[in-house]
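Below you'll find the structure I mean.
Apart from one protein chain that is not included, each protein chain of the complex appears where it belongs.
So, chain A:
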Amino acid sequence: MSSALVFFSHVSTVPSKAQRELLTLASRFENPTVAIASVPGEEALKVFGSYGIATVLQAENPQASFGTHELSVLDAALQHTDADLVLLENDSFSRELGARIAVRRNAAIVTDVIDVSADLIATKDELAGGYSASVKSATGVLIATVKPNSIEDAPLDCQDSVEVKNLELAAPLVPAVSIVAADQKEASDRPALSEARIVVAGGRGVDGDFSAVEDLADALGAAIGASRAATDAGWISHDAQIGQTGVTVSPQLYISAGISGAIQQKAGMQTSKFIVAVNKDMDAPVFEIADLGIVGDLAKVLPQAAAEIRRRQA
């Protein structure tokens, strides 16, 4: 049986939903180990234990050069564990770490993975979810970046104690990238877009006013997304952009409002379980992929839906 290493750049007080999905996947393999490029707190360690993680490898981040520390930790952890499966998050930063290590260690790097079988065959999305491919490593080690919302979170309910080890790091070999400034983005109470169960997204059709989208999102406990037309117009932060050059989401439910459904937008949301589209143009391409299409004005339909949800939940 194969052994698994999960790598996180950072873990908050408790692991995120996407991180717990990786822990779940790792717990199906032997010796599931976590490596972190920072120092996790007690609570996070407890959560790791509940997934049967026996060992946590850690190394405090000196924040000297961007990305260098994470690369060293992943490299050292792989060497230390000799794992044949490495699981990473699917964001661009983690993909790049995995890809560099794949080059360094002649390992396979597979992105947008939705599952890994016991015999180390990765299932992944191709062509924006149009195809599903099975890929394996030709050299032994498989490095997989796993899409959020692909694995059902399932802790093992064991309370094993976790052994924490400090990793010894060799001096980094890569040229320095200095961090000139780091600005914290405004925190939001809403779920993180990439791992949310429900996403409500607005496009050019909101005409500068996201309040109806926000209101429905609040009623549903959903994350807020947007088309590039809406983010380019500056109506909402670029972080909310869904699509080819924004965030890719696979929620249970995606509500698209005032978005035409261009190919680049669809690339980021067409693997959603259910799609509901509200658009005043009955010929909008988004209706071709919607489970429920509503031809209508979002400024009327969204508030009515939000009020109805609140009424039923009262």
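In this text, a contact is a pair of C-beta atoms (placed from the backbone, for glycine too) under 8 Å apart; a residue touches a chain by one contact, two chains touch by 3 or more; residues count from 1.
The working rule: contacts and distances are computed from a predicted model.
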Quiz item: Any idea which of "sn-glycerol 3-phosphate transport system ATP-binding protein", "Electron transfer flavoprotein subunit beta", "succinate dehydrogenase" or "Ring-1,2-phenylacetyl-CoA epoxidase subunit PaaB" UniProt assigns to the chain that's been left out?
Solution: "Electron transfer flavoprotein subunit beta"
Quiz item: Among A:220, A:236 or A:259, which residue is in touch with the absent chain?
Solution: A:220
Quiz item: Which of these touches the unseen chain: A:79, A:139, A:166 or A:211?
Solution: A:139
Quiz item: Who touches the missing chain here, A:146, A:198 or A:213?
Solution: A:198
Exercise. Just the residue numbers, please: which parts of chain A touch the chain that's not shown?
Key: 10, 66-67, 91-93, 95-100, 102-104, 106-112, 121, 126-139, 174-185, 187, 198, 220, 228, 238-239, 244-245, 252-253, 255, 263-264, 267, 270, 274-276, 278, 282, 287-297, 300-309, 312-313
